[in-house]
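Written out below as structure tokens is the structure these notes cover.
One protein chain omitted, others in place.
Right, chain A next:
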Amino acid sequence: MAQSPNRAPGLVSRYGADTAFMTFVAALMAFLYIPIWVLIAFSFNDSRSLTWPLSGFTLDWYVKLASNGDLLAAIRNSFYVATGATILTLCVGVPAALALHKVNFPGKTVFRRLILLPITLPGIVTGISMLNMFKLIGFPLSLETVILGHATALLGVVVTQVYARLQRLPKSLEEAAFDLGASPWRSFVDITLPNIRTAIVGAGMLSFVLSFDEIPVTFFLTGRDNTLPMYIYSTLRRGVTPEINAVGTIIVLLSLVLIVVSVVSTRDTKQK
């Protein structure tokens, strides 16, 4: 590299720094993603034992998965819970953020901190306390109680995200809409909503993912039905099976789709 005498001395060290940086980034990515690649590789391996080297290619585990009734039910339950919790938490969280933004009342700051509590609290505490409450009022445990529990725990995520976006929105935008003849409702739909849309979508997706792999709250609040993470956890006692690897691979794929969807749908008005 340094054989050319014309080369500026700074260039060599800059090249060196770039290389070092790239190596670091590569190592970081490897650290994050190699386990996932291993999981995917083993899901196509034709041996039951998780040992290197891979012995051969098979789709057996995916076929088995498709006929495992318990597993499929757990996946269905997880989707049901995550969807329900996301919808519920958005329905409560977005209006709460709006109210928090609009209305001034004494103790507002305290309230804002309190609403954050469920995310800072360990899931175990939320789980136990909600369990106690449901028992107290004689509410039978089911997937719906799990939805309620998740929605409570996730409320903080939605409220903080949407509230932060609202705070960044200039007050004059809404005033300009009023000024141009729009009623409060109309100006909310035409002006405020489009400008906080990406925050709502983002918070919704985050809630979905968090609810999907949640264990502690689910553990306490579910009845006889199991969600996917609970199912995986319970089968682990018999060791990691390639079937679980196959499920993991499918979830990775779905997450990729979700990421693409989120990037596309939250792309702001900057382009064009």
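The working rule: contacts are C-beta pairs under 8 Å (C-beta built on N, C-alpha and C of every residue); 3 or more make two chains touch, one makes a residue touch a chain; residues count from 1.
One rule holds for everything that comes next: contacts and distances are computed from a predicted model.
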| item | value |
| --- | --- |
| Chain left out of the displayed complex - its UniProt protein name, from "Spermidine/putrescine import ATP-binding protein PotA", "dihydrouracil dehydrogenase (NAD(+))", "CidA/LrgA family protein" or "Peptidase U32" | "Spermidine/putrescine import ATP-binding protein PotA" |
| Touch with the omitted chain, as defined above, among A:15, A:37 or A:178 | A:178 |
| Which residue of A:39, A:65 or A:191 touches the chain not shown here | A:191 |
| Residue numbers in chain A that touch the chain omitted from display | 170, 172-173, 175-183, 186, 190-191, 194-195, 269-270, 272 |
